[in-house]
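Right, one structure below, let's go through it.
One protein chain is absent from this view; the other protein chains keep their places.
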Amino acid sequence: MDFDFLGETFVRLLSGIPLTLELAFSSVGLGIVLAVALALMLRARFLPLGWFADAFVFVFRGTPLLVQLFLIYYGLGQFRPELQEMGLWWFFRAPYYCALLALTLNTAAYGAEIVRGGLQSVPAGQIEAARAFGMSGFTLYRRIVAPIALRQALPAYGNEIILMIKATSLASTITIMEVTGLAHKLISETFRSFEVFFAAGAIYLIVNFAVTRLIWLAEHRIAPDLTLAERTAELH
Amino acid sequence: MKLIRLTAIAGAVLAVCFSIGDASAQNRKIKVATEGAYAPWNFVNSAGKLEGFELDLGAELCKRAKLDCEFVAQDWDGIMPSLLAKKYDAIMAGMNITPKRMETINFTAPYAAGPHGFLILKSSSLAKMPGGEYSLTKDLAGAEKAIEELKPFLKGKVLGAQVSTTNLNWAEKYFKGVVEIREYKTTEQHDLDLAAGRVDAVVVAHSAAKATMDSAVGKDMAIGGPAFSGGILGLGVAVGIRKEDNDLKAAFDAAVKSAIADGTIKTLSMKWFKIDMTPKS
Partner (left out) sequence: MPAKSFLELMQWGPQGWLDEMFFATGLTLAVAVTGFLFGLAFGTIAAIAKLSRWRPAELAADGYTTVLRGVPDLLVIYLFYFGGSSITTSIGHMFGATGFVGLPGFFVGTLAIGIVSGAYQTEVIRGAFLAVPPGEIDAARAFGMSGLGLLRRIIGPQVLRYGLPGMGNIWQLVLKESALVAVVGLSLTLPELRLGDLVVFYETRFSDLLRQAHVAAGSTRQPFVFYITAVAFYLVLTTGSTWLFRRAEAWATRGMRRV
């Protein structure tokens, strides 16, 4: 292996990290909001809302992210006049927003299931007890349901963040030059797939390791009574 | 029929096996790679078959060189590595001769040559770019002066080009910092983005640009600005061959020469490009 080339490659790929992280964190952040909305819709008594949420989760979990990305980017690109009329074209014109949209919708569908699992884990007795104390509606959610569900959902969500960091690599297929996009360009210029893979792989591993640690710290603050071992077991 | 096909698929899946390739050209049986996404040079029709100028010409060249050729489709970004890895023996994929590529592979005599330029939307402000014809080989100073004159028009615009092409190299050399450059895996993808207005212009060979303009997606497109050729845009389209394959190079060289001499290339070029793309020596 040529270490000079490896070092050069590593440095060139580093410049893609901000874009990778930006895409991952923005999509997870926006995705959580959407996921909570979807999870509440799934529990709604008004059936059409539940059907919509069901269909959304079914389609986005049942098809590859790459297909969703191409459908949004190339597929909707075909409808420029219509989108322009609706005043949405500025959004779909930018590859970055298309990638962000695809990633957000995708993670929202998976997140909805995580949040639903968290909500289901809230013991019925706790809710009954709270009701007996006169709590209801928003207060019940804020003080009882949300904290318990959040604690339960956090480890799974930590996993989702790592999956999304990996998923941002697909954005490179629609001209976005994040780490994988830069790696692809370097390979097709130099034909040295090993070194480039080595450098890019190392970058992702380092980033993922750092993010995993941060998530552990966050969990520890939110749920200090869960032992580290328990949390590790849940992550696997 | 359906069942037989499916059974055959299943059979082929099970029959995954190592194949030890024979690299020498002595047996006169070779594989030729093309991209299959670069109309009218080479593309896939709705029957799923490869078609185009280079498929017709390739068959003709192979006949003259007494080669038994099989055409295979290969993505553009992997087309040189796979030649080096001996997945096939020759490339005919609208590939231009450049000094940079010559460091890695060899080329035969060129079988076609044509100018490059911008493909734009008719409605775009870039339609006002001045025209003209420039050679980066014969008159570099003149060509670079023309490029300077384009910069005010292009400032702040988005340009698209296919990855690892002379078009991309040219755009990066002369317009970096002036425009945003986006790289695409195939020309079809940047054509779709031009039609959608995501890029303001794409840098392409005029031959490919005209094919796009004739298709459904290109009805609002036009060629804008001057035509450029030579220099880092390449010294003509030729068959790409591994450096050590001198026999194959000699066989193809002779075939290309005779196809130019007897007008075969002109005929095929008129058929596919509607203009004569025979290289001028």
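Read from first to last, the chains carry the letters A and B; within each, the first residue is number 1.
As a working rule, a residue touches a chain if its C-beta (ideal position, glycine included) is under 8 Å from a C-beta of that chain, and two chains touch if they have at least 3 such contacts.
What you are looking at is a predicted structure, and each value in this text was computed from that prediction instead of being measured.
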| item | value |
| --- | --- |
| Omitted-chain contact residue, chosen from B:A73, B:A127, B:A222 or B:A254 | B:A73 |
| Hidden partner chain, touching residue among A:L14, A:V33 or A:L71 | A:L71 |
| Contact partner of the left-out chain, one of B:V32, B:A171 or B:L192 | B:L192 |
| Interface with the unshown chain - residue positions in chain A | 58-59, 62-68, 70-71, 74-79, 162, 166-170, 172-173, 180, 183-184, 187-188, 191, 193-194, 197, 200-201, 204-205, 208-209, 236 |
| Residues of chain B in contact with the chain not shown | 4-6, 8-10, 12-13, 16, 18-23, 36-37, 43-48, 72-75, 78, 81-82, 85-87, 185-186, 188-189, 191-192, 195, 214-217 |
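Everything that follows uses one rule, which is that only the chains that are shown with their structure count from here on.
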| item | value |
| --- | --- |
| Centre distance in Å when chain A and chain B are each reduced to the mean of their C-alpha atoms | 39 |
| For the chain A and chain B complex, residues of the former touching the latter | 74, 77-78, 80, 89, 93-95, 173, 175, 177, 184-185, 188-189, 191, 193 |
| Residues of chain B defined as touching chain A within the complex | 77-78, 80-81, 84, 104, 160, 163-164, 182-185, 189, 192-193, 195-198 |
